[in-house]
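Only a single protein chain was left out; the remaining protein chains are all shown in position.
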Amino acid sequence: MVKKLLNSKIVKFLKDSPKTAVGLTLILIVLILTLGAKLFTPYGPMQTFDGLWRAAPSADHILGTTQAGKDVWTQTLYGGRVSILVGIFAGSIAVLLSLIVGITAGYFGGIVDNAITTIINIIMVIPQTVLLLIIASMVGRISPLAIGVIIGVTSWPWGARIYRAQTMSLRNREFIKSAETLGESKIRTLFVEIMPNMLSMITSGFIGTLIYAIMAQSFIEFIGFGDRMSVTWGQMLNNAQTTGALSSGVWWEILGPSAFIILFGAGLTLINFSIDELSNPKLRAQRIMRKYYKEKKAQEKLLRKQATGFTSNEGGVK
Amino acid sequence: MEAQEIKKPIFSVKNVTMDFKVARKGFLAKKSTIRALNDISFDLYPGEALAIVGESGCGKSTICRIAMRFYEPTSGKMFFNNENIHELKGEKLKQYRQKSQMIFQDPFSSLNPLYNIYYHLKRPLELYHPSDKETMYKKMDEYLTMVGLTPPKEQGEKFPHQLSGGQKQRAYIARVLAVGADVIFADEPTSMLDVSIRLGVLNLLNKLKRDLKKSFIYITHDIATARYFADRIIVLYAGHMVEWGDVDKVICNPKHPYTKLLIAAAPDPEREGKIDLPVIRDEDTEIRQWTPDSKGCPFRTRCPEAKEICARECPEPREVEAGQFIRCIHG
Partner (left out) sequence: MGSLLEVENLCVDYITENGYVRAVDSVSFVIEEGKSLGLAGESGCGKSTIAYSLMRLHRPPALITNGKIKMDGKDILSLSEKELQKFRWKKISMVFQSAMNCLNPVVTLEKQFFELYKTHGITKNKKESRKMAEELLKIVGIPPERLKDYPHQLSGGMRQRAVIAMALALKPRLLILDEPTTALDTVVQRDILQKIYELKEQFNFSILFITHDISLMMEFCDTVAIMYAGKLVEQAPSMKILKNPHHPYAYGLKNSFPSLQGEIKYMEGIPGIPLDLNCIPKGCRFQDRCFKATKICFEEEPGRSSRDGGFFYCHNPLELVKEI
């Protein structure tokens, strides 16, 4: 019985918001496939199939094989684990850093704020991609984890600005002043009163950074700074590119990783939109507008009838 | 016959002046200073309500904020039980925070939207009157009943967005009670509430004043409610106290030209026909900004009785009748 109730509420919510439904489905598909890779492919990611180099998709190998004779489908699934994990890792670092910096600057104001803002502005001026490439090129070919760290450490300024602005606007709200006059400590006010009011922003910030991190990671590896021995989406694309896959018509080697990147990224973006809708009711207007226009047409008909003298059952004053 | 008690003020303000630096137009222009309050002095006794009345920009909210220690006065002092509030530290500061609280104007943002009413009452109890859970809930229910939010168990679990404006303000008053404040600064507590609810909240404050002997500083721009609720009144203009004293005397028999103007401008349904406001038309019939260099009486540019001397000297306070004081050479 309880399960039925739960199901109906969730189902209703998903029906109302197609964005959430589609987004969640996409993410779930990718996650299930990559995390449960063992269930979906009998092979290992580094398993080589002699004689089957650049083989087209067949019953045995759904997405064919790579230049080195490895199964594309298997590599996509296992590689997805690494890519997503690194993405989450990088996203977490970035969000944590930007939260701490942003909230501190916003709440304490004054000199602290000025100093932090200057630092943020300096880092923001440097184009992120260039910074990433410079660091990556200095360190040489690096593991996916290292890439994750670099991404996390260079992409926090954007978030910091947003959290700073939000904290500043919340700081002047009367319930914060009320906590101060009550004698609450500043730290407690920060974490118990201010931060929970920013939860939706923090969540969507995390998801946004996650998307960016996966893209950036794939990009760095695609350009060639990743570890050639690792199996990730970006590295697969790099392998395909350096061995001339596209020019020889070997589309399956590229399809695997790109499709998954796109699907996962699209799913996360849709979830982000629906979080926006949840926290800002005005955006739910689309659903109401359909209802509205239907009603409007009906009423216009009714009013036109009234104007031309037909009596309606609502009836005017005689 | 009752023995005459010498009443000691619970909160005193002595010669407080407050300046703010404001950036002027233009990139290289020097910052100019605005004097928000000039030489404010008054006493607040236990169990009384003192109204501070004036138009926007006159500095009435600034007095509140200085008392809550959001700012420090440029000169002058404020005393709570004879101690300078801006020099308090540690235990004494904690005591001051407990004994003086503020009610804000906007009921829609003075409660944290993520927590229910019980949370808002629990925090003050946890900070200042810790005890076991059962006693705390009993006390919270008592406060909720006192402010008229019944049944308390139901209202306590509600979140701010489930209450109406008047109920939110009452919940906030319950919080102030839970802290155990003796001096309450009410900054326009009813101006954002529906008209029919305002008197209910004011009557509640009146009850607290009479039954629990709380003292109030009631800040408002509405002279009629000041008369209804307060015992004494201060009229502020451009940061100066221009008339103050017993509320009936000041309102029914105003002596300062600005007070006369305020009363003439207030809506009065029983009055018929147009009235001529006793004021000189100024290009900007709004309050002038006072700076530390300004001289003379702040009201002179709009005063129908202004004389030459009014532009040179700021008048000193004097008592025109028992319990009624003005800063004016006329009247």
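For reference, chains read A and B in written order, and residue numbers begin at 1 within each chain.
Keep this in mind: contacts are C-beta pairs under 8 Å (C-beta built on N, C-alpha and C of every residue); 3 or more make two chains touch, one makes a residue touch a chain.
Here the structure is a predicted model, which means the values were calculated and not measured.
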- Note on the structure: Considering the complete complex, of B:279, B:297 or B:328, the missing chain is touched by B:279
- Task: Would you indicate which residue among B:146, B:223, B:236 or B:303 is in contact with the undisplayed chain?
- Result: B:223
- Note on the structure: On chain A, the omitted chain is touched by residues 284-285, 287-289, 291-292, 295-296, 299, 302-304, 306-307, 314-317
- Pick out the residues on chain B that sit against the missing chain. 55-56, 164-167, 194-200, 203, 221, 223-225, 227-228, 248, 251-252, 261-263, 265-271, 274, 277, 279, 283-286
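As a working rule, only the chains that are shown with their structure count from here on.
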- Please work out the Cα centroid separation of chain A and chain B, and write it as a whole number of Å. 49
- chain B touches which residues of chain A in the complex? 173-175, 177-179, 181-184, 193, 196-197
- Message: Quick check: in the complex, which residue numbers of chain B touch chain A?
- Response: 68, 70, 93-94, 97-98, 101-102, 104, 106, 109-114, 123-124, 127, 172, 175, 179
